[in-house]
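Just one protein chain is left out here, and the rest sit where they should.
Letters A, B and C mark the chains as written, and numbering starts fresh at 1 in each.
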Amino acid sequence: MTGTDVQFAICGSAGDGTIAAGDILKRTMAAMGYKVIAFDIYPAEIRGFGKCISRVRVSIEQAYSLKRRSDVFLSLNDAHAIPHVGEVRDFGAVVYDDAPIATIPEGAHISAHIRPAQLPYGASFRQISDKVTGNARARNLVALGYLAGLYGMPRDAFHKTIGRKFATKAASVTQVNVRAFDAGYDAGASVFKLDDVVMAPPPVGADGSRAQMMTGNGATVRGLLDADIDCFFGYPITPATSIMERLATDLPKRGGRMLQTEDEISAIAATIGAGYAGARAATATSGPGLALMTEMMGLGVIAEVPSVTIVSQRGGPSTGLPTKTEQSDLNLAVYGGSGDAQRIVLAPTNVEGCYRCAGIAFELAEKFQTPVIVLIDLYLSNRYETVIPPEVKPFAPKAIPDAAGRSSGPFKRFAFTDDGLSPRAIPGQNGGVHTITGLEHNELGRPADQADNHQRMSRKRHDKLLAATRHPGLTVAKRFGRTGKVDVGILGWGSTFGEILEAMYAAEREGISCSAMKVVMLSPLPVHLIEPFFDDCRIVLVPELNHEGQLAHLVSGTLGRPVVRLDRVTGAPMEVDTILAEIRRLALGPAAGNAA
Amino acid sequence: MTGTDVQFAICGSAGDGTIAAGDILKRTMAAMGYKVIAFDIYPAEIRGFGKCISRVRVSIEQAYSLKRRSDVFLSLNDAHAIPHVGEVRDFGAVVYDDAPIATIPEGAHISAHIRPAQLPYGASFRQISDKVTGNARARNLVALGYLAGLYGMPRDAFHKTIGRKFATKAASVTQVNVRAFDAGYDAGASVFKLDDVVMAPPPVGADGSRAQMMTGNGATVRGLLDADIDCFFGYPITPATSIMERLATDLPKRGGRMLQTEDEISAIAATIGAGYAGARAATATSGPGLALMTEMMGLGVIAEVPSVTIVSQRGGPSTGLPTKTEQSDLNLAVYGGSGDAQRIVLAPTNVEGCYRCAGIAFELAEKFQTPVIVLIDLYLSNRYETVIPPEVKPFAPKAIPDAAGRSSGPFKRFAFTDDGLSPRAIPGQNGGVHTITGLEHNELGRPADQADNHQRMSRKRHDKLLAATRHPGLTVAKRFGRTGKVDVGILGWGSTFGEILEAMYAAEREGISCSAMKVVMLSPLPVHLIEPFFDDCRIVLVPELNHEGQLAHLVSGTLGRPVVRLDRVTGAPMEVDTILAEIRRLALGPAAGNAA
Amino acid sequence: MNEPLKPVYLDEKLVEIRADGHQDYRSKALPTWCPGCGYFSMAEGFTQSLKRLGREPEDVVVVSGIGCASRFPFFINAYGFHTLHGRTLPVATGVKQANDALTVVAVGGDGDAFAIGGGHIPHAARRNVDITYMVFDNGIYGLTKGQTSPTSVLGFTTPTTPYANGDEPLNPLMMLLAAKASWVGQAYAGNPHHLTDMMAEAIAHRGFSYLHILSPCVTFDKTTRTYKNLGMMVRDLPADHDRRNLMAAMAEATKVDRPALGVFYEEERPTLADVMDGIAERARKGIAAE
Partner (left out) sequence: MNEPLKPVYLDEKLVEIRADGHQDYRSKALPTWCPGCGYFSMAEGFTQSLKRLGREPEDVVVVSGIGCASRFPFFINAYGFHTLHGRTLPVATGVKQANDALTVVAVGGDGDAFAIGGGHIPHAARRNVDITYMVFDNGIYGLTKGQTSPTSVLGFTTPTTPYANGDEPLNPLMMLLAAKASWVGQAYAGNPHHLTDMMAEAIAHRGFSYLHILSPCVTFDKTTRTYKNLGMMVRDLPADHDRRNLMAAMAEATKVDRPALGVFYEEERPTLADVMDGIAERARKGIAAE
């Protein structure tokens, strides 16, 4: 990582405007042309005074995850912030309000918790806010301005973001906030900087004008919309709810329909009903909802009806940890069905991937006539990254089946073909009348339980999916870092892959011979890409956020080869250091690595 | 296999009394002290005139499955029987009615379909029945008598079974049927026998008086009852329905309660509710029902509530093939849950095992405070085997938790302990008041989402189960045949293991160095037994009745080792010859095998 | 062997019937129902009502669950979806959301509807999805061979109630009225002409129409809901019954010993599609509803 790479952390309560400050910061940085990754932590089911942390990593080269240690830490509320001061690196900055509102017990002020190697900056945010706006509520903007001033960031860029943020409110709101920001800016700019944090401006020509800050859920919605989704059916559940909520606003604008159903079984049932009738239909849920959808998914498999299900994972099992991240629904997504119920499962690894997978899911569902699950998690759902949306919608338009000209003889909806893909017809089309069923059936769709028919239909349903691993425009698995033989390979999936990449590059810098592969398509598994990777690695490490080593097991089971598992269920993203330590432990040593 | 080993096949429609004839045959043989395995095939959802086949294998040594080729074939209805004549081995017998009721088109009489090497016996069953009973309805008993006479089986033994079968009817019914049987017997005994089928009497001292013919479902019910089940909740579904139906009759007699719920979600929910309240509670279903139970199973896992779920598999996915057998719900049973939702899964391989697993499931569920799934399939549910029920109930009585004396301080329902097993209390007990939840929780059961707590609780729930693989009185995995190093190992589970054993012994007789292992506990997997088996085998073959190789994948994934898959989804049990051919293909040859 | 001869399915598999036996709205598959089963008249009444309404087979979608009743779509010449046990209504809702122009008819048995599927009914009803829901109520689980259903009468003996059923049966008509179905009617398999009229009227209704059809399971119920018993019990709705009066409909629905045939209740209300169109219009105009 060369050039700017600074991570800010802002900590306080929701009432302190913590998240809002982080939001202005990240949007401004993105607009300036930096790459930004941001992740906010809110407390479970709380509004108002619970603890929030907004972390924003700003860099010139592409980063893959948050850094474990922040460079700059801003406290808007010492009670919440004190336990987190430790996350600032040596020679990083800790910024706080030096004028607490009331007398406080000893040790309750943050200044008592700053380590010697950290650089403290105190300023009177409340007081300044009071002075320039008449009350203390704008203290978050004062503090933000202070940071901007301290690191010499351009005032204008912030003003623009602030203006955009309050565009729907009275003009005076923007003015008040800009005033607060500027007052903070002046205070920050006048301080003698002691830390070693450097914010170099983005390279000339870096254009942030088209960059957007999107969350995984936001990108997913955008992907669904750009793929021209017709119908969405959903039931609220954290962390998937915001997908439905955004679609509730955006889908009707394009003539699409969003229906909040009575439960998840209805949501997937209606999605499959709409898919059968020719719509691009999707639903979104989390683990508990997916568990309820299991039976209906099986119907989609055997009746060969396209559907798209977005699953954002949270801590499990059962109701588990609704507001914490985890990657423990892989088993359910891949194996959750009675009978041989294989379907397509995609797991993007970053926000841009959410966009791409959500859209391509429709292409796959239609082409392969099967349910497609897009598996993300809370960390990815809620994390912000800079994304430059494509100017032209990158997804194939809906392929409306055409039964015309088939009117001679009954319509063979499940005809055996070379590629296992049968002709489809949708209700309303003449010449295509047929009935589909969850019973095993013959080519016409009529119930049929003969041995050879079931054997052939099972093979058809399985084999037709194999081509999905070579679907154009989709990265089903990809290797990063060094090519050829390496000492340690790291195989990963989903949101954790960002931390894996950071760890892998760090290990490489230490001279360890290593390489990483992400697996985006979890079912069917792209063995043609994973097997050569295994051939190249002396040992393969699989870090993931679950306790049973679910990807590790899946890959071992498919390849019949051992892997080394690294499982964590802390509710938080895996720490880069944890992965790095494991890579170091497994490596033969830098020399051996380099010799390869 | 030395001594008697004869397989009879009786084919006709239900209206011909096909199943009834087979029933009398198998019960008589069992009462004489033979080992019997029997499996009836009925058509899907049909009553009356659909095709039925009753196959009864009678042997002196323990057999493990039906034979692929029958020794004796009896047609009660040529239209149905003709396609099946081919299953009779060379020098076996084909018995049929030589006086068809009406003139029939050429080729429609069975005699035209008998192969030269098969020995035909024609007799006038209808006519004889008409003569001795006044109508043709008792022709099945005439034919049965004919078989008994032909092979010199004792008349008395049959009389007794017939008497028992019609014990609740008027005495005249028994008399009519005995008369028909005897008339047939005389005809059979007077025939000059040309086939080489030999029915040697059972060894002296072989006592059939306590032997019972039981199906897998019947044995399951018996196991549940002998383990003193308190409550059962169920929803009808083939092939599990008969478990509920038998319990509806038998459970109330012992003061237990059977409730037909509104669906499978309610069935498992009520089972878990009853388990929480201290009852031994169970439910039974098939794949589609298990799919619906997925979410609730996860609650059982995290809230650590004992429950027992019997799952009888049928063809899948989805509604699939309701009346055909398959082993394709392993994935769902083992992995079907959101989050890390490991539980105990048992898969007995024969009828006696159904009894044992059903009863021990309660011991495991209570001891390990977790859901237990007993996974059988239609073939095992409906197949009859001779079982000698134990004289003393072999199951540990319910361990009623005791919260007394704990009244100091709040009850730590989820206390961390060395073996991961926490104290339990049940409603009504003083000193044990607590609340359980599907949220991650602390030792008290209160919601808690701290990183270290979730990590520890996840480990607790996982690790506590490991001891289940060493639970006393339960065979979790077992090796058969040759010990030490072998050329080909065959790993199997569930109903298919019978065919595997037959194939393995046949291969051994051919000089192939081989050995078989059954895995009864599928989760947690008894790695300490399976790993050494792999170490001993040059190559491991996994034959199973599903398309994705589900056990193969599970074992490969756990061990990180390759296996050879043999998957079939024909709706029927796997054929011994199919397995044998695969063993031959994999073997280095008899010499190499012997040399090991 | 003195095995009683029981009614049977005509064939173990669906059988393609010859082209010359083909009617416009009947598929080429011969029904697999037991001879005498009340469901035959449903198939007949349905095809006749479609003909009467002039719907084209390709514009009709029949969605069913699982059960003997739910085999229905296989015997009809229209688009069909034989879904899962109990999931008839949400699938049908999805079909209709995708394409308003389709005539969508949902079909299921009493178990499919009121046991496993019961949770979906109030929502399809209150949303007034413009579909027709026909429940073939034989008071039993036919396909799984004769267990009690939520509409089985007290005292009924079945394999799961060998000591007689003690669970109070549900009252489907009251439930549908309470759930705000905008058209509620009842018919009887033994009265095929009236049945046909009711089907045609139910399908023609704009909004969620619920048609409850009493039908005997001749194979597994020899004692309670036989043709003989039902024939003696059913009656017409009083001539002066006001189908716009909810309380009058409720009162008639309570009389379960004398089930009434006819239209209990009817109202006009915006359908789900109307609501969706309204939302789309507001959205296009940029009207958030605050």
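A few comments on the model shown:
Everything below uses one rule, namely that contacts are C-beta pairs under 8 Å (C-beta built on N, C-alpha and C of every residue); 3 or more make two chains touch, one makes a residue touch a chain.
Predicted model, so just to flag it, every value in this text is computed and none were measured.
Summary of contacts with the chain left out: across A:Gly145, A:Gly184, A:Pro252 or A:Gly571, the touching residue is A:Pro252.
Across C:Ala43, C:Met198, C:Leu261 or C:Ile279, the single residue that touches the chain missing here is C:Ile279.
Considering the whole complex, the residue from A:Val173, A:Val191, A:Leu421 or A:Val527 that touches the absent chain is A:Val173.
For the chain left out of this panel, the touching residue among A:Thr4, A:Gln118, A:Asn140 or A:Gln369 is A:Asn140.
For chain A, the residues in touch with the chain missing from this view are 14-15, 17, 20-21, 43-51, 137-138, 140-141, 169, 173, 176-177, 234-238, 241, 244-245, 248-249, 252, 258, 260, 262-264, 288, 318-319. Along chain C, the points of touch with the absent chain fall at residues 114-120, 122-123, 126-128, 150, 155, 157, 161-164, 166-171, 174-175, 177-180, 246-247, 250-251, 254, 269-270, 272, 275-276, 278-279, 282-283, 287-290. By the touch rule set out above, chain B reaches the unshown chain at residues 230-231, 233, 249, 252-253, 255, 257, 259, 261-263, 265-267, 269-279, 281, 295-296, 299, 303, 410, 427-439, 446-448.
Definition applied: only the chains that are shown with their structure count from here on.
Counting partners per residue, chain C has 66, 84 as the residues that reach two or more other chains. Touching of two or more other chains is recorded for residues 44, 288, 318-319 of chain B.
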